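Removed: one protein chain of the complex. Kept in place: all other protein chains.
After this line comes subunit A, so read on.
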Amino acid sequence: MASKFWAASSSEEESEEEVTTSEEETSSDEGSSSDSDSSSSSSSSSSGSSRKKGASRFLMGSSDSESEDERRVVRSAKDKAYDELRATCNEIKNKMHINDWAAIQTLFDKLNKQLERTQKVTQSLGVPRAYVRMLCELEDFLNKTLAEKPKLSPTNTRALTRMKQTLRKHNAAYTEQMRLFRENPVSETEEEAPSSSESESEESGSERELNTEEEEEAKFKSVRTGVVQRPKDKLLTMDPKEITYEMVQKKLQEIAMARGKTTRIDRQEQIEMLTYLSGVTKGPVQKLEVLINVITVTFDMNQPTQNAMTVPNWNRCAQTMFDIMVLLDENRHITLTDTPPEEERIEEPEAGTPTQVWGNLGAFLERLDDEWNGSLKALDPHANEYMERLKDEAVLLALAQKVSDYLQAHNELDKLAGVALKRIQHFYYKTDVVYAAMRKLALQRQQDSAEAPEAPTAALDAEVVDGEEAEGATELIVVKIPHDFNIPESCAELVEQLARVVYAHGNDNQKGQAMLCTVYFRCIRDDFYGARDTLLMSRIQEQTGQLDAKMQVLYNRTIAQLGLSAFRAGLIFECHQCLMDLYGTGRVKELLAQGIQQHRFQEKTPEQEAAERRRQVPFHMHINLELLESTYLISAMLLEVPAMASSQSTDVRKRVISKPLRRLMDNYERQSFTGPPENVRDHVMAAVRSLATGDWRRAYSYVTALSCWSLLPQKEAVLGMLRNKLQEEGLRTYLLAYGRFYSSLSIAQLCDMFELPERKVHAVVSRLIADDGLPASHDQPTGTIVVHHVEPTRLQTLAGTFSDKASLLVDLNERALAMRTGALHTDDDDGDGRRGHDGAQGGRRTRLGGRLGGVGGFGGRGGRGGRGGRFGDRERGSGFMPAEGFAGGVFGRGRGRRTSMQRDSNFTELGQFGGSARRGRT
């Protein structure tokens, strides 16, 4: 279209002009908005102020402006946004010339979108002057067109009427700016003569310098908030005595109505208003309402999914919560309810009458807790701020205690369970040392706040008196910890007590979480058996697939700790069982939510990534991955190396115990040159190679060289245990690998080689002979081991192979038949194929029984149920008896099947969030 071409070229010309004037325009716009209370000062003069040299200029710059010459070199995002905006304005102007209302309409929409973007980029809520001008022009033109009623096409007429409506609605928000603009359309002349603006602004700049310091100060403040300053509310200027209940209530309602409506409200201002109101309320009920509103408004100031609450805001919330708690404590007749009151109060209820006020302390606390966690995630864990922030935990705990006291007193048990769970979540990962330190800190802080009780309130008062300084004052808020906050000496008791509360009143999810937390808690206190039994009792491992991501993470963390605890206790097999699935997937970081892993074959959508980021565990709760990896690999090594030796010597292919370890070994062997070990894997690989030849000493030295052992408080004991295990497994490996090359071995020599007492060697050898089929026997009088191994002849070997193949063939045939006839033969270990059908059915039934038991708590198969429920009469576990409804109430297969249970748990499906990662496993 010709017109389009023309329009494009013209807009280009004009936009160039615009670029030069943009600076003045925007800044003048800022100025005009800032000067709304003193409208006498012209926009041109205020534009000069932005160019003024000195400190205030840089402060102003924080909102939007940059120096002109700089902008010419590099076009920042801001400038680009402005330019685009302006280009659209020009286009609209062009369309106005040809009366193309349909185009105007679309362009207007585009303009509004651009405005939004501009505001985002410049991080100000101010409106560029160009936009206001456009609005004015559009309005004028619209009125003109309506008055003239020119002949238009139907589409255009329709667009015109629609435009009329939109504009009317839209302009309502900008009446103030438009009025200002119309009063003072100087910039329009500026536009006509852009060259003059330079000198003009220079002049005004010098003029401006004469202004007093105070004025500048005031300007800075208002500019920074970046919104139109509303005329000061008359409430603030009124004599506090004259403020009635109704007035406060009205104001409150106004604020409540504004909630969630638009982003254009200055929440800071609302808070100032509310804090002021809280000082002039007419009674505890109203004060409570005001305080609750303070909290909700503060909560609205950030979006929890995007960024965390600022520390001052957080502190304010916490302090307000404390105030609420005190207030509630003093006025026992007031209770909080979830449902908002149906009719509003007209006057303060009389003291002593039971009153209900809207508010949910549990939810507030939860949000506060989330925000605290969120802010921790946003901070650099190695910086000092992180530590500072961590110290606020005491505040949170004190608050939680207060809230749970309140909930207990008012018998709100379901919420109480939620709060108890939150409290557990602050304790469960703390070792005794950490807990003691935290306790000390909390007590210290409590003492401090007791000594200086007036300071924070003074700060609050100051805020009330001078709303302008609110921002400064909030920085000063130091949350007091009330004097009656007590943090018990023994963490274990506290956790158990809280867990009881959750078990008694919580829902399934909460109970599960509390249970996992207690298991974790026991793990880090080296109570492996207690932890394992509690975990198995809950049967949670059967439902890991159905858990939500957060709980899966918790589950994985618990399992990891269980493994570590087993390792410390010297239970290598159990340790390997626990950690196997975690490491089998190769995505440990993701499973433990301790960092984002990138995968080669899998692209994550931004949503997935954001979700993952949100799940992350704060740094201070992390499980050391290096330690975990060493633990896993070493336990795998201790199990795998003798197994490998045995399979090599007997030609029987045994099951691979640890796939990750095997993979590492393959990699290692493929390398042509191997340097000295550097990381955990290198070390373990080196140890594996030494141990495979029975050289336990070198293996031990490699293992001890790992730095992560220093993280263990009981380092010596663990290393001693490792040494023992290495000696034993070294002996086993040695005998299995090289036994057949001896006709007899002296026990004394073996003792010497492996530095083991004779009794131990005897026991190890005996077990090898009896269980693992080492073809040897003791000769007691001479103290030797006689090996009976006879190498089979070639014919014998071949015959053996043949018979193996034949039996394999029969097996396969049986399976094929079973498939055909419908009954799938699933039981691999069952060598006897004839039992296939029954076996498979039986297996299925067991599984089903387990499910039933799991879901219904108890029922279905009574026997199964009967075998479960380890809690009941156990003293040790008595506190951990979730109610019957708890899905994990029974532990189905009994402890006899423990190992197999762990093997076939759904564990591997863990953390395959959204089911997307299944293919990783297959």
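Following the convention adopted for this analysis, a contact is a pair of C-beta atoms (placed from the backbone, for glycine too) under 8 Å apart; a residue touches a chain by one contact, two chains touch by 3 or more; residues count from 1.
The working rule: contacts and distances are computed from a predicted model.
The chain not displayed here is annotated in its UniProt record as "Eukaryotic translation initiation factor 3 subunit E", chosen from "Large ribosomal subunit protein bL19m", "Trafficking protein particle complex subunit", "dolichyl-diphosphooligosaccharide--protein glycotransferase" or "Eukaryotic translation initiation factor 3 subunit E".
Contact with the chain that does not appear here is found for just one residue of A:178, A:301 or A:786, A:786. The residue touching the chain not shown here, chosen from A:253, A:714 or A:807, is A:807. Looking at A:112, A:408, A:647 or A:766, the residue that reaches the missing chain in the full complex is A:766. Residue positions on subunit A in contact with the hidden chain: 529, 759, 762-763, 765-767, 769-770, 775, 777-782, 786, 788, 790, 792-793, 796, 799-800, 803-804, 806-807, 810, 813-814, 817, 820-821, 833-834, 858-859, 861-863, 865-874, 881, 884, 889-890, 894-896, 898, in rising order.
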